[in-house]
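Here the complex is missing a single protein chain, while all its other protein chains stay put.
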Amino acid sequence: MFSEHASIKPFASRMDARIKIFCMILASVAVILGNRAVLVALSGGCLILWSLIRIQVRHVFRSMICLGAMLGVIFLTRSLTLSFSWPLAISWDAAGATDGLMTCWRLILLMFFGLLWLAVTSHADIRAAVAWLCKPVPGIPEKRVATMMSLTLRFLPLIMDQAAATSEAQQSRCIQNRRNPIYRFTKFSMPLLCRTLETADRLADAMESRCYSENYRTPGTENRK
Amino acid sequence: MKSTSQIRMMAYASLFAALIAAGAFLAIPIGVVPIVLQNLFVFLAGLLLGKRWGLWSVAIYLLTGAVGLPVFAGGAGGIARFAGPTGGYLLGYLPAVWLIGWISENTRKTPSFQVAAMIAGSLVVYACGVSWLKTVTHMSWHKAIVAGCYPFIPGDALKIAAAIPIARALKGIVRK
Partner (left out) sequence: MIEIRSLSHRFPDGTQGLEDISLTIRSGEFVVIAGCNGSGKTTLFRHLNGLLKPDAGDILIDGIPVAADILRARQRVGLVFQDADSQIVGETVYADVAFGPENLCLSPDEIRRRVTIALNLVGLEHLADQRPHRLSGGEKRRLAIAGILAMESPILVLDEPFSNLDYPGILQVQSCIAALHAQGRTIILSTHDLDKVAGYASRLILMRQGRVIQDGPLEALLQNVEAAGVKMPCRCVMKRR
C-alpha cells in the first residue's frame, strides 16, 4: 500500500514548478480569505497531500516550534485581556478566543502548504518559477531576480562561517571584556562586511569575465522540458 | 562602464540580502540581552547602496523567504511568516530602506543627515510592524506599542550610532 502511495512524490516533483506555484498562490489566498467551510475543505486536502507525500516530521521540526510560539502569542493576546492597572486582572474573551483560533488555523494551513511545496520542489525550480512570475511585471528584469536569489543563498552560509570565525578570533582576544555596545557592534560588523564585500567583488568580476548579461534568456524554465 | 557597475551592485545587493537574512541569526550580547543585527544591515543597505539597490536587496530577501527558501530565522516560514505577528516589521523594511537611501542620496553625507535618515527608516518599520501586530493580535494601540516598539528602541539607537562609523569606513570599499 505504501509503495503505491510513495509514487505520488516523484510525480509531484516532476510537475512544472509554475503550476505548483500557481496552486500555492491560490491555496494561500483561499486560506487567508476563506470562511470556516473553506478552511475545513483545505485542511482535508492538505492532510491528504501530506499523507500521500509523507514528509518526514523530523525535517520540519524547527519550523513547527517557531510556528507554535507564534500561534501561542496570537491566541493568548486575543483570548485574554490583561489590564495593567492594579490589581492585575485577567479576563477571558470567548469571541476573541474563537477568532484567535481561526487565525491560528489559517497560519498552520499556510505553513503546511508551504512545507508541501518545499518538499516537492527543488531550489532551482523555485527560482525559475519566481523568475517566470516576474516576467510580465514591467520594470523588473526577471533574470536579475533569479540570479540575485541564487547569489543570496550562496552568500548566506559564507556569511555565517565568516561571522563565526570573526567572533571566535575576537573572543580569543578578550572582546567580552568590552561593555560598550557600539564598540562591539562596530568591531564585529566591520571585518564581516569588509571580508564579504571583497567576496562579492571577486564574484562580480568572475561573473563579468564569464560574460554575464541580463539580456540573455532566463535559464531554468525554458531549458527544463 | 554601465554594465560593470550594474553587475557589481547586483552582487552587493545580493550580499546585503544575505546579510539581512543572516542578521536575524547573528546577535551581539549586550549585558544579558542578545541584540540581533538584522536592521543594522537594513540601515547599511540604504546608506551604502542607495535607494534603488537597497530596495532590491530587501525585496530579494523578502521574496526568497516568501517562496519558502531558507532565509528566515526559525526554519522555513514562507508566506506564513508575513501573516504572523512579526510580518509587519519584515514588510516595513521595504519602505524603510528606500527612505534611508533616498534621504542619504539627496542630502549632504554628514552623520546628522544619516542619523535622521535611519531614525525615519526605523519609524517606518515601527509603524508597519506595530499596526500589523495590532491587526493580528487584536491588542489595543497602547499595548501594541508597549510590546512591539518600546523594547526595541534602545537597541535600535545603538545600531544607528554604530552604523555611522561603519558606513564611513565602508564608503571606500563599496565601488559604485
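Observations on the model:
So that you can tell them apart, the chains are marked A and B in the order they are listed, and the count of residues begins at 1 in each.
Operating definition for what follows: contacts are C-beta pairs under 8 Å (C-beta built on N, C-alpha and C of every residue); 3 or more make two chains touch, one makes a residue touch a chain.
The model shown is predicted, which means the values in this text are computed figures rather than measured ones.
Within the full complex, the chain left out of the display is in contact with A.
Note that of A:I32, A:I48, A:V137 or A:A165, the residue touching the chain absent from this view is A:A165.
Touch with the chain omitted from the figure is made, among A:R62, A:H123 or A:R195, by A:R195. Although one chain is not drawn, its touching partners on chain A can still be listed: residues 162, 165-166, 168-178, 187, 190-191, 194-195, 198.
By our rule, only the chains that are shown with their structure count from here on.
For chain B in complex with chain A, the touching residues are 3-4, 6-8, 10-15, 17-19, 21-22, 25-26, 28, 30, 35, 37, 40, 44, 56, 60-61, 63-64, 67-71, 73-80, 83-86, 136-139, 158-159, 161-162, 165-166, 169-170, 173-175. Against chain B, in their complex, chain A makes its touches with residues 21, 28, 32, 60-67, 70, 73-74, 77-78, 96, 99-100, 103, 106-107, 110-111, 114-115, 117-118, 123, 126, 129-130, 144-145, 147-149, 151-156, 158-160, 163, 181-182, 184-186, 188-190, 193-194, 196-201, 203-204, 207-208, 212-214.
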